[in-house]
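Every protein chain but one is kept in place in this view of the complex.
Labels for the chains are A and B, by order of writing; each one numbers its residues from 1.
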Amino acid sequence: MWLYLLKRILAFIPAVFIVATLIFFLTRVVPGDPAWVLVGHQLSSEERLAEVRQELGLDKPIHTQYVMWLSKAMQGDFGTSIFFQQPVVKVIAQRFPVTLSLTVLSLLLTILVGIPLGIFSAIRHNTRVDHFSTFFSVLGISLPSFWVGFLLILLFSVTLGWFPTSGYRSLSLGFIPWIRHLILPVVSLSLAEMALLTRMTRSSMLDVLGRDYIHTARAKGLGEGRVIIKHAFRNALVTVVTVIGLIFALGLGGSVLIENVFALPGLGRLIVSAAVRRDYPIVQAGMIYLTGVALLVNLIVDISYSWINPQVAYEK
Amino acid sequence: MMENLSDRYVLDVRNLKVHFFTDTGVIPALDGVDLWVRRGETLGLVGESGCGKTLTARAILRLVPEPGRIMDGEIYLTGENLLVLPEHEMRKIRGDRISMVFQEPMTSLNPVYSVGNQIMEVLTVHRSAMTGKEKKERVIELLKAAGIPSPEQRFFDYPRQLSGGMRQRVVIAMALACGNPQLLIADEPTTALDVTIQAQILEMFREIQDKMDMSILLITHDLGVIAETADRVAVMYAGTIVEYADVVKLFKRALHPYTLGLLKSILQTPQVRARRRLHTIPGAVPDFLDIRNKCRFFSRCAFAHKNICGQEEPEMIEVEPGHLVRCARVEKIEEHRRRV
Partner (left out) sequence: MRSETRRFSPICRYLRNRLFLTGMIILTPMILIAVFAPIIAPSDPLEIDAVNKFQTLSREHPFGTDEFGRDVFSRVVHGATISLRVGGLTALLTAIIGVFIGLASGFYKLLDAVIMRFMDGLMIFPGLLLGILLMAALGPHEFNVVLAMTILYTPRIVRIVRGAVLEIKTQDFVDAARVIGVSNIRILWRHILPNCLAPLIVQVTFGFAWAILVESGLSFLGLGTPPPAPSWGNIISDGREFIRNAPWLMIFPGLMISASVLGLNLIGDGLRDILDPRLRNIRSQPESTAG
């Protein structure tokens, strides 16, 4: 058990390293000279450009730059934003809570809706409820979330005026304003996540409900609730949990779109604008933060997996 | 009169019908099954796979799988009709008055709970007055009685960590958790085990039965197992009982052509087996949709007569006390037996 956990945690470190390396090289093959961006569109002299390049370390060969960047990054220093002229970490620290609020709340909503709906659908297999939830779950993954976001704005903000159309209030300003600004984004982001989780829960519940040990449980004289929750769902959870990590990663990707729709000052939106502006220190650090969170959630999933499925502890 | 009979019988199943409602039509999977088990005896239920043996067991517990439904019949447990009980009353009976042991010890235990936990659960539902400590002691006692070494440690083991034989012992311990079930249904309890373990488990059943004066419904396709353990035998074919006799009689004077076929397939000397392939009954279990208005064994039967067997389903006839056969050609078969 402990050995398994240790292995998982150790595997986390090289993964982060690989991600960081990939991100560095991907951002550096971008055509377009960051020095240009910095100096601006005024007709600048070659000397000024060379000066800026030297300042940024762009004159050195790429592998030297990589080593320098990596060693600094490991100490938590991702350099200075070209556009904001501020330490990258500081810029990111302002936006990170927004993205985290959005994605974590979406995941919670997804779990709260998706799992019960999937279970219900499985125990009412082939009834109208099941058909409805199956249709809902195909529809859910087929709608573009950003478009759903606009529809929600149109209905709940423009027409009904219940929620603000855009913007963000920090949690430190109070729970109500925070949640009021997040409800529509969270709902539009979690629609597809819910659909996916409902599907997965339903199919793994259907699989489990056909197993022999479910008959054993019933033959023991257990009530249907106990059979479903204690015996069936606990086993279905083994597959469902692995999907949750995947769903969270999807949510991180989707947050880029949703933050754009609702003008939330989050990390995803920052990365897109930085990518367009060739502000590569921001892009690099932002990507590492987001993938790092995705990896971390996967690690948590792995750990809870070993707790849910005792076989893991003995086999690996 | 019916009630008086039921007093003698622990289990009395009458005219049990289970239909499956599929997309392609209604399948009468159990088509009027009659069974009775006396106190302290073992009734063997034999037949090919797919004939409805397991379904009968499930139906007795009222756990028929989808899309099946119990359509008709009565199931008396010591005189009480189970089919009219509300579900919560039925639940009290399962695992307490009727227990079941399944075929596959590999899959009939839940992989994510320790075996101790799973046995204890039976007590939690049926003996809610017991304290946690009492329950645990009782479980360890059960494990020990089921022949599991160092039960205190095994209590915390997961099914994966035990061998097939050990798991089957756990399942048996679970079936006996509530003390004294009136009926134990064992569905092919030894099929998945290797021969030496098989013998041990069967021996265990015998011991338990002697000790507890319990009735057993033993489902199997293996006439060898029947010969060793059963007192009486019911032979099932395509959703109904075709022959019914005590075990000695059955091996000596089987009358239904299907039973004869089953017996032939095992009662060959090793030499014969070496020379010829194992005797098998030609054909396969008929399509359930295709057995109206004739004997269900008609298409595979060597003794069949078109005008008799092909016209209507034969009635169950009592050839001597306690020996019943569902065949219209009994005289012909007796005659054949005398000649051979």
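Keep this in mind: a residue touches a chain if its C-beta (ideal position, glycine included) is under 8 Å from a C-beta of that chain, and two chains touch if they have at least 3 such contacts.
Quantities reported herein were computed from a predicted structural model and do not represent experimental measurements.
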Going by the whole complex, the chain not shown touches A
Out of A:L154, A:L173 or A:I229, the sole contact with the unshown chain comes from A:L154
Out of A:I18, A:M68, A:L112 or A:L173, the sole contact with the unshown chain comes from A:I18
Touch rule applied to subunit A and the missing chain gives residues 15, 18-19, 22-23, 26-27, 29-31, 138-139, 141-147, 150-151, 153-154, 158, 189, 192-193, 195-196, 199-200, 203-204, 206-207, 239, 247, 249-258, 260-261, 268, 271-272, 275-276, 278, 283, 287, 290-291, 294-295
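Throughout what follows, only the chains that are shown with their structure count from here on.
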Note: subunit B sits from subunit A at a C-alpha centroid distance in Å of 54
So, in the complex, the side of subunit B touching subunit A is made of residues 58, 61, 63, 66, 88, 91-96, 99-100, 102, 104, 107-114, 121-122, 125-126, 158, 160-161, 171, 174
Note: in the complex, subunit A contacts subunit B through residues 125, 211-213, 215-223, 226, 231, 234-235, 238, 308-311, 314
